[in-house]
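Down below is the structure, laid out as structure tokens.
A protein chain is absent from this complex, but the other protein chains hold their places.
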Amino acid sequence: MIVIMKPNATAAEIGAVIRRAESLGVTTHPIYGDNRTVVALVGDLTRVSRESFNAMDGVNTTVRIQEPYKLASRTTRPENSVIDVGGAVRIGGPEVVVMAGPCSVESRDQIVETAIAVKEAGAKVLRGGAYKPRTSPYSFQGLGLKGLEYLAEARAVTGLPIITEVVTVETLPMVAEYADILQIGARNMQNYGLLHAVGKAQRPVMLKRGISGTIEELLMCAEYIVSNGNYNVMVCERGIRTYETSTRNTFDLSAVPVIKHTSHLPVVADPSHGTGYREYVPAMAKAAVAAGADALILEIHPDPDNALSDGRQSLSLTDFRKLMADLRRVAEAVDRVIDGEPSAEPVAQEETAQVA
Amino acid sequence: MIVIMKPNATAAEIGAVIRRAESLGVTTHPIYGDNRTVVALVGDLTRVSRESFNAMDGVNTTVRIQEPYKLASRTTRPENSVIDVGGAVRIGGPEVVVMAGPCSVESRDQIVETAIAVKEAGAKVLRGGAYKPRTSPYSFQGLGLKGLEYLAEARAVTGLPIITEVVTVETLPMVAEYADILQIGARNMQNYGLLHAVGKAQRPVMLKRGISGTIEELLMCAEYIVSNGNYNVMVCERGIRTYETSTRNTFDLSAVPVIKHTSHLPVVADPSHGTGYREYVPAMAKAAVAAGADALILEIHPDPDNALSDGRQSLSLTDFRKLMADLRRVAEAVDRVIDGEPSAEPVAQEETAQVA
Amino acid sequence: MIVIMKPNATAAEIGAVIRRAESLGVTTHPIYGDNRTVVALVGDLTRVSRESFNAMDGVNTTVRIQEPYKLASRTTRPENSVIDVGGAVRIGGPEVVVMAGPCSVESRDQIVETAIAVKEAGAKVLRGGAYKPRTSPYSFQGLGLKGLEYLAEARAVTGLPIITEVVTVETLPMVAEYADILQIGARNMQNYGLLHAVGKAQRPVMLKRGISGTIEELLMCAEYIVSNGNYNVMVCERGIRTYETSTRNTFDLSAVPVIKHTSHLPVVADPSHGTGYREYVPAMAKAAVAAGADALILEIHPDPDNALSDGRQSLSLTDFRKLMADLRRVAEAVDRVIDGEPSAEPVAQEETAQVA
Partner (left out) sequence: MIVIMKPNATAAEIGAVIRRAESLGVTTHPIYGDNRTVVALVGDLTRVSRESFNAMDGVNTTVRIQEPYKLASRTTRPENSVIDVGGAVRIGGPEVVVMAGPCSVESRDQIVETAIAVKEAGAKVLRGGAYKPRTSPYSFQGLGLKGLEYLAEARAVTGLPIITEVVTVETLPMVAEYADILQIGARNMQNYGLLHAVGKAQRPVMLKRGISGTIEELLMCAEYIVSNGNYNVMVCERGIRTYETSTRNTFDLSAVPVIKHTSHLPVVADPSHGTGYREYVPAMAKAAVAAGADALILEIHPDPDNALSDGRQSLSLTDFRKLMADLRRVAEAVDRVIDGEPSAEPVAQEETAQVA
């Protein structure tokens, strides 16, 4: 850490900074410039508070040299983390894993039909929301426990593991009973009570970047989970809030190489929320694979026009099947693979869907 | 609501929009332009989902005509809401109420000394955090229950009502037992579980704008609380995240006249978080009063250099006393008042502080 | 400047940084931490390029310790600059100077009538655009030379100095012939050809902050002008682009204390563009005075409903007169003054207006 003094800082003020640093067990290197003095702090700074130095008289500001997270850092662990989901799917390895499903679970038929299509198209994880945080108190808030049960049925039919969102500490035990991956949504990225709780849970976690979270903050929030004992964390880029309005969010795809560079955690990309319009999803899903994402999470719906939420950004099952074929080609072009051959007999499976 | 069709929308797609709207009990007015058709929807739209129309084939987008909140809207209630805090302080009336105190409660002495200074300077509410949401899992997280007890002691000594933050649903009953005003912090603006819970609580609530919350979203979150039965809600502008880095946040002071125009709820301004640097706080506190804020919330500390959190933005007690005098003059210049004459005998009270 | 090496930087890479720095005549202080090495550079760094160090192998990034501007810095010149406009008005001193007028000069009558109202209300400078940069090629682009002539007539009638925008180097000589203050608009903040040219002009300049300019960049652009010889520069906060849409821009009023703290140049606030809605202008104009602005620039119009541009944010003459009275009170409350007593005989002057 570098402590930058104000131009008119006194010797006493500089001395106070040095004494405080040394009392914390770190070595100090004051450098006296023409206009300014800076004090470099060297040693283990994980528990040294920047803001306590910021607050001192005569200090202008401080600059951090190292990332504030440790367990999530690639410096600590140079090789990629690979997360095992239910023994069948591995996220963070050579395969690009596609997770797909509706925004909300709406009915048994809807989720089972979708799950079959997901499996048929070669995707590996089923997504679906049972508890939905919504901007308006008057909007559909999800089916709750009933939704979890439908998800479990869809898993029973297809064998696909399930990812679903957990929104409160109280409902975590119940959600964890059903989910193979726990999703922390963007609004809850800094809900530290919830982060602590999933840090104690025995399930992989997908942590979504907050709508105005920096990449560093996202990794700090991952650190909250990992430092509570749960190392199976993947982080998800899903678009940030900017002034641009032609997309729902601004999909900050550069986050993929940045996070791969600074952390060992797997990175998921969500082009559905990233763009907000189904016509832009295929281009950005392909871009995400080309950029090096370890997984994609996509919103699809058997009848997007009548979806109860996020229909504008949901692909139809037909468009999804076509996209999966395109994604396989892009994955190969960047030396990755999308496994899970599409079924040879889609018709028969569609029959199953109708029966189910 | 206006539904804007794509340029190439078919008659069947337009018909589907009209039928869906009419099935929801609203009247439709299709308008056929040269390139585009739009369908205006008239009636009670509170429970009509924009996104369900957005998702339909042939629809480009939708535009809302009315605010999505109802109970918080000035259209519903033209006169200002005035919130009674513990029978002594009224927020939203002619008086500009100043709330002040440290970011975190650090010790019994620290909070009692500060409380006496707060009272002495003529401020009306004591702030102090017992539960602190922190970006790093390695930072000081607050004294918890002990902090609440110290706040209660400070109230007993000074008679000042207390505002303190609640961060989880589980700790709400305990916090509500001690607090006169419940603060919902910026990170929890959209923590809907918590909003529901404080909506059932018997305490006034101060809801802070999220770091990337729009004004409309802030009022929607207020609506969550009000629609659960708690009408004593004030909202707080505390700076938003932008590209500018010379302040900690960008203090969006225009939110004050905007909210006063669209809602009847009282508006609080927080120039401490809004700027992040104590040298800018006095200018922006005065500006906030001139802009029409109903209350200010300020971070002060008996020894900012040694504050455990947010010291960089905390005023010393001396600077705070000077600021209070300046604020009184500005309040008068805009036909408001800051009551609570400063004590005639500050010395004696400082003795009390030392005794306490 | 601090050069921060990558965790795995080699001794050779560190050596190269040191040699380059020393070849530029600056002293180096390498500090070897556990994970990282940093090299502090001390000396005259004005002409040392940060990016040339950023580009070196083994370098992660660099951090600047001093402001990149020199002539505009308060470190260089501790006392406030005061700009003399035409011998009658001084900007940057105890008086808060109000500049007012229409967005565009539309006709001789419009500008003369407005000028009389401006003078009558006690404002000191007349604003009006003759050359208008417009987002659409199909919008009204200003009256050009004819507009300048009308402004000159309005000055002849009232004695008020004129501020008007210059948009190209080619038209600068002509505009400078008419204008008392040259305005550089937000879109041209970084039009360096134009900055060079006004740096050579014999007129005070008001430089507006670009819609996404940082405060540091704004002061760097002022440095462009000052370093070309023109010291009579004031900078203007007029709102920045953020995600918030309830105002036209986000009026970053904290820029006022920040700039007063880091620079000696006078600061102007523009609440008309800052908010974009006339109903919010009075609150934010008062806030700007309370925050310490040296001048205000306001859009007013004798008939806002029929203004050719920016009518939504223009005050009527009546509302402007009322606002001036309110501003006087706020100025006094912060120990400033708004001179220029309002005329005792407004009716007679309105007759003059009609005659003119």
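Residue numbering begins at 1 within each chain, and the chains themselves are lettered A, B and C in the order written.
In the analysis below, a contact is a pair of C-beta atoms (placed from the backbone, for glycine too) under 8 Å apart; a residue touches a chain by one contact, two chains touch by 3 or more.
Here the structure is a predicted model, which is why all the values come from computation and not from measurement.
Engineer: Report, in label order, the displayed chains that the undisplayed chain touches.
Structural biologist: A, B, C
Engineer: Of C:A307, C:M324 or C:I338, which sits in contact with the chain we cannot see?
Structural biologist: C:A307
Engineer: Would you indicate which residue among A:T61, A:Q141, A:T171 or A:T242 is in contact with the undisplayed chain?
Structural biologist: Final answer for the missing-chain contact: A:T242.
Engineer: Check the options A:I31, A:A291 or A:M324 and report the residue that touches the missing chain.
Structural biologist: Only one of A:I31, A:A291 or A:M324 touches the chain omitted from view, namely A:A291.
Engineer: Mind pulling the chain B residues that touch the left-out chain?
Structural biologist: Counting only chain B, the missing chain is touched by 2, 4, 7, 29, 31-36, 38, 40, 42-44, 63, 65-66, 75, 241-243, 245.
Engineer: Name every residue on chain C in touch with the hidden partner chain.
Structural biologist: 16, 46-47, 49, 51-52, 54-57, 68, 133-140, 167-170, 187-188, 190-193, 210-212, 217, 220, 223-224, 227-228, 241, 304-312, 314
Engineer: What does the interface between chain A and the hidden chain look like in terms of residue numbers?
Structural biologist: Contact residues on chain A toward the absent chain are 212, 214-216, 240, 242-247, 250-258, 260-262, 274-275, 279-280, 283-284, 286-292, 326, 329-330, 332-334.
To be clear about the criterion, only the chains that are shown with their structure count from here on.
Engineer: Work out the mean Cα position per chain and let me know which chain is farthest from chain A.
Structural biologist: Farthest from chain A by mean C-alpha position: C.
Engineer: Suppose each chain is reduced to the average of its Cα coordinates; what separation in Å results between chain B and chain C?
Structural biologist: 31
Engineer: Please set out, as single numbers or ranges, the residues of chain A touching at least two other chains.
Structural biologist: Within chain A, residues 241 contact more than one other chain.
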